[in-house]
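Please read the structure below before turning to the comments.
The complex appears here minus one protein chain, its other protein chains still in place.
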Amino acid sequence: MGAYFARRFLLMIPTFLGITFMVFLITRFVPGGPIEQMVLQLEQGGGKGGETGAAATAGAAQNTGRGSRIPPEVMAELNKKFGFDKPVPVAYAHWLWDVVRLDLGKSYKYDTPVIDLVTARFPVSIYFGLIGFTLAYLVCIPLGVMKAIHHGSAFDLVSSVVVFVGYSIPGWALGTLLLVYFGGGSFWNLIPLGGFRSPGWEQMDWWNKITDQVHHTIAPVICFAIGSFATLTVLMKNSLMENLGQDYVRTAFAKGLPEKRVIFVHALRNSLIPVCTGLGHAIGIIMAGSYLIEFTFNINGLGLLGYNSVIERDYAVVMGVLVINTLLVLVGNMLSDVLYVVVDPRIRFS
Amino acid sequence: MSTAAKTSAHPNSPPPGVVVPESREESASVLVRRWRKFKSMKRGWYSFLILLSLYALSLLNPLLINQRALIVSHQGELRFPAVTEWFTDRLYAAKDLGQRAIGECNYRKLKEQYDAAGGDDWVLLAPYPFGPNESLMEELEGRPPHPPQQGHWLGTDDRGRDVFARLAYGFRISISFALLVVFLDYLIGVAAGATLGFFGGRVDFYGQRLVEIWAAIPFLYTVIIIESTLKPGLFMLAVLLALFGWVGISYYMRGEFYREKAKDYVAAAIAQGESRMSIMFTHILPNSLTPIISFAPFAIVGSITALVSLDFLGFGLQPPTPSWGELVNQGKQNIQDWHLVTFPLAALFATLMLVVFIGEAVREAFDPKTYSRLR
Partner (left out) sequence: MSVQPAQKPAGAPLLQVKNLQTHFAVGGMVAKAVSGVSFDLHKGEVLGIVGESGSGKSVTALSLIRLIPDPPGKIVGGEVIFNGQDLLKMPIEDVRKIRGRDIGMIFQEPMTSLNPVFTIGKQVMEPLLFHEKLSKAEARNRAIEALAGVGIPDAARRLDDYPHQFSGGMRQRVMIAMMMVCNPAILIADEPSTALDVTIQAQVLELMLDLRRKREGAAIILITHDLAVVAETCDRVLVMYGGKVQEASTVVDLFENPMHPYTRGLMKSIPHAQDKGKRLTAIRGNVPSIFDLPDGCKFCTRCPDVMDRCWTVEPELREVTPGHWVRCHLTEDKK
C-alpha cells in the first residue's frame, strides 16, 4: 500500500507542473499581456469591467513604454518575477524555482509577501468551507438514506421537491436573498451584512466573541452547504438504492438477516464508498464556492483575495492564489484516492 | 435429416381464428420509443413545452419588448423602427419623425405627440414599450433604482433601465448561451472521449494524463483571470466555458467506446474490412451517444448557473448586455432594493426548475433505472 501512495504522490508532481505551466501559458498568450493590461488599466483609472476592452487591447503595445503610475521599481520587480523579458520556458523555470522555495512574490498593493497574505486568509476560507461541508454531509447522508429506504413514499416525494429547489438555487444566490431579506435592508435585520467577524472583535469578552462569530457564520455556511445539498443527497440515495438491488443483498436476506442489518450494515457500507471518496474532491468545490460566497458576504478569505487581486491587477497575488488553489485541488484528489483505498478493500489488495 | 429440416422451419402458425398476441417489441426505433416515454411524463413534458414556447417567444423579443415602435406612419410613409434596428442596427433620428429632440426618437413620446396632434400620423408601439438598455431616468421620478410601480411592475435597475425588459432579454441570452456551451461541451467531450476510447493503448494512457491535468485546473478562477484580460464576447465566453466543461463527457464517452468496441458487431464490421473511421462514426458513435443525451439538461443547468455566477462577479458578458447576474450584483450593493435581487433570482430559479424537471423526465426515458427492493 505504501508503494501505491508513493506512486500517487509522485504522479502529483507532473500534474502540478502541467497545470501551472498551462496557466502560465494562458496568462502569457493573452493579447497585450497582463503587465501591459495592468499598466493601461491603472493609467485610465479603470476598475473592473469598463467598456475599454477592445481599445485597451489595440493600444496596449504602444502604451507599455510610456511612464505609468505604477512605480518603476514595481514594474521592474514584476518583469523580473514573471520574466516577461525572457522566453517562456526560461521564465517558467525561474518562476517555478521561486514557487518551490515558497517565494510567491510580493503584492504591490499590500506591499507584503504573497505567501503571508495567503496563509493569513487561508484559515478563513477553510473555516466556512469546512463547517458548510460538514453540515451538508450531516444533513444529506441521513436524508439520502431515508429517501432510499422510503423510496416512493410521501416523505420521499416531498423531500425530492426540496432537493429540486436546492438544485435550482446556487449558494451565492441564496446568499444575496438572505442579505436582502435578513440583512437589515428593507425587511428584517437578523444577520450581519458579511465579514468574518465584527470590527473590534479582539476587544470583546469571550461570550460576545463566540456569539459574534456564530452570527457571522450562519448565513455563509448555509450557502456553502446548499451548494452540495442536492447532488450529495441524490448521490447518497441512488447509491444506496442501487446497492439494495445487488446480488449480495439478496444473499444477505437469504441468510435470514433482519432487514435493518441488511440495509444499515451490508448495503450502507457499500453505498458510502462513492460518498466518502467525494470528500477529497470537496476541497476543490469549497475553493470554487469560496470565490462566490466570500464575494457575496464580503469575507476576507482566499477567494475574495483572489477576486480582488484580479480586479486590482495585483499579478503576483493572482498567480499566488492560483498556485495555492491548484495545490489544494491536487491534495484533495489525492485524498480521494487515499479514501478510496481505505474504504474499498477491492482496491486495497489489488 | 428430416429433423434438421424441421429445425430451420418457421415457428408454428396458429389455425385460422386464433389470435396470438404479437410481440410488443415494436419496430419503432429506440429513439422514438424514448421520445414517447418522455412525452408520457407529464411534469417533464409540460416543462419542456413551457420552456420551449418561452424561448421561442423570447426570440421575438425585439417585437414584443422594445422602446422602438413596431410601425410609425409619418407623413404617409410607413417605417418599422424595431425591425430596422433588429436587422440593420439603423436608428431613426427624432427629427426625421417630427419629434423635437436630439438623437434617437423616443417613440412613446412620439405617440403622445401624434395622438395629441390628431393628424394622420400614428405609432404602433411594442406591447411592452421599454427596452433593456434604455434609461428611464428622465421619465421616472426619484433616483434609480426605482421600486416596482405602475407601468414598471418589476422596477428599474441602478441606471434606470426597466428590470422586466432586462430579465426578458437576459432569458434569451441565458438559454442561447447555455445551448451553445452544451453543444461545444459535447463536441469536444465526444471527440476527445471517442479518440481515447477507440484507440486505447498509449494514446489513451497519455491522453488520460493530459485530461487529468486539465481537469485539475481551478476552473472558476482561471476563467475570471482570462476574462479580466481578454474581455470576450458571448461566443468566446461560451468557448471558454466549454474548454473547461467537456471533461465529464469525455470520461463517459471513453468508457462507452471501450465497452462498445468489445461487442460483436464491431468485430463483425472489422472482419468485413470496414475502415476505422467508418466503424467509429457509423457503428459505435450512434450506440454510445444515446445514453449521454440524458446528461444534456443538467449540463444546461450548469451552464446557465455558470453564466449567471460570472455575471454576478462582474466577469461575464460585457456591459450593457442584459444579464440576470449583473442585476443581482446591483442588488447586493443596494440591499434596500429587494426587487433587484428577488426578480432575477426568481427568473433564474423558475428557469432552472423547468430544466431540472425536463432533465428528470429525459433521464427516466433514456436511462430508466428500476430499483428493486427485497425484504
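Think of it as A and B in the order they're written, each chain with its own count starting at 1.
Just so it is clear, contacts are C-beta pairs under 8 Å (C-beta built on N, C-alpha and C of every residue); 3 or more make two chains touch, one makes a residue touch a chain.
In this text the structure is predicted, and so the values were computed from the model without any measurement.
Chemist: Just one of A:270, A:296, A:309 or A:336 touches the chain that is missing; which is it?
Modeler: A:270
Chemist: Touch as defined at the start, partner being the missing chain; which of B:88, B:150, B:272 or B:370 qualifies?
Modeler: In the full complex, the listed residue that touches the missing chain is B:370.
Chemist: Looking at A:72, A:87, A:200 or A:345, which residue reaches the missing chain?
Modeler: From the options A:72, A:87, A:200 or A:345, the contact with the absent chain belongs to A:345.
Chemist: Can you say which of A:18, A:245 or A:274 touches the chain missing from this structure?
Modeler: A:245
Chemist: Residues on chain A that touch the omitted chain in the whole complex?
Modeler: Against the left-out chain, chain A lists 245-248, 250-259, 261, 266, 269-270, 273, 343-346, 349-350.
Chemist: Pick out the residues on chain B that sit against the missing chain.
Modeler: Contact residues on chain B toward the absent chain are 1, 3-4, 6-9, 11-12, 14-15, 18, 20-25, 370, 372-375.
One rule holds in what follows: only the chains that are shown with their structure count from here on.
Chemist: If you look only at chain A, which of its residues touch chain B in the complex?
Modeler: 14-15, 18-19, 22-23, 26-27, 30-32, 34, 37, 48-49, 51, 53-54, 57, 151, 164-165, 167-170, 172-173, 176-177, 179-181, 183-187, 193, 238, 241-242, 244-245, 249-250, 253, 259, 284, 287-288, 291-292, 295-296, 306-307, 310-311, 313, 318, 321-322, 325-326, 329-330, 333
Chemist: Which part of chain B faces chain A closely enough to touch in the complex?
Modeler: 209-210, 212-214, 216-222, 224-226, 228-231, 301, 305, 308-309, 312-315, 318-319, 328, 331-332, 335-338, 341-342, 345, 348-349, 352-353, 356-357, 369, 371-375
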